[in-house]
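Remarks on the structure that follows.
Left out: one protein chain. Kept in place: all the others.
Let's look at chain A:
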Amino acid sequence: MSDPTEDAAYAAFVEAAWDRHMAVAILLTGDRHRGEELLQDCLVRLYVRWRRAALTDPHAYLRRMLVNGNVSWWRRRQRELPTAEPPDHADPRSGPYEQDEELRRALMSLPRRQRAVVVLRHYEDLTEKAVAAALGCSVGTVKSQHSRAMTRLRAALRQNQEAAR
């Protein structure tokens, strides 16, 4: 894709999509820097496939890359960087947001696919069918993963609150 028109369309898409998908990437990875790295990786790959992806829905396409890419990306990173575990504590710059931090820790305690279901259902406000499309699984699987995720999330938040007392 060296066509200037397509480059311009891609650039316009990135401008428009950046904030929205950055938020999802942060929630999926639990970390701003990792989220940005993941999003950039996906956007580079989207450029390669831009002509085809643009025929359908590039936002949905990018979302699929983020969600599915997060698992393989993370495994690859783990091999490359043995210390690249999710941070146990918030970035100190996060400051006083204790409740946010509780939620972040609880979210990060979920298996990655369950976390993706929670983020897509409750942050992106996607329907179950859209979540299924993003994850590449059946809607039934989304339902059961969501149910398990919410049970785990509730328990994790409760444990965090008890630990804080």
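Keep in mind that, in the parts below, a contact is a pair of C-beta atoms (placed from the backbone, for glycine too) under 8 Å apart; a residue touches a chain by one contact, two chains touch by 3 or more; residues count from 1.
Methods note: contacts and distances are computed from a predicted model.
S.K.: Considering only the chain that is not displayed, what protein name does its UniProt record carry among "Nitrogen fixation protein NifU", "CU044_5270 family protein", "BMP family ABC transporter substrate-binding protein" or "Putative ABC transport system permease protein"?
M.R.: When "Nitrogen fixation protein NifU", "CU044_5270 family protein", "BMP family ABC transporter substrate-binding protein" or "Putative ABC transport system permease protein" are compared with UniProt, the left-out chain turns out to be "CU044_5270 family protein".
S.K.: So that we can see where the missing chain sits, which residues of chain A does it touch?
M.R.: These residues of chain A touch the chain that is not shown: 1-2, 7, 10-11, 14-15, 18-19, 22-24, 26-27, 32, 36, 40, 43-48, 50, 52-53, 56, 61, 64-65, 68-75, 78, 85, 93-94, 97, 99-100, 103-104, 107, 109-113, 118-119, 122-123, 125, 127-129, 132-133, 136-141, 143-145, 147-148, 150-159.
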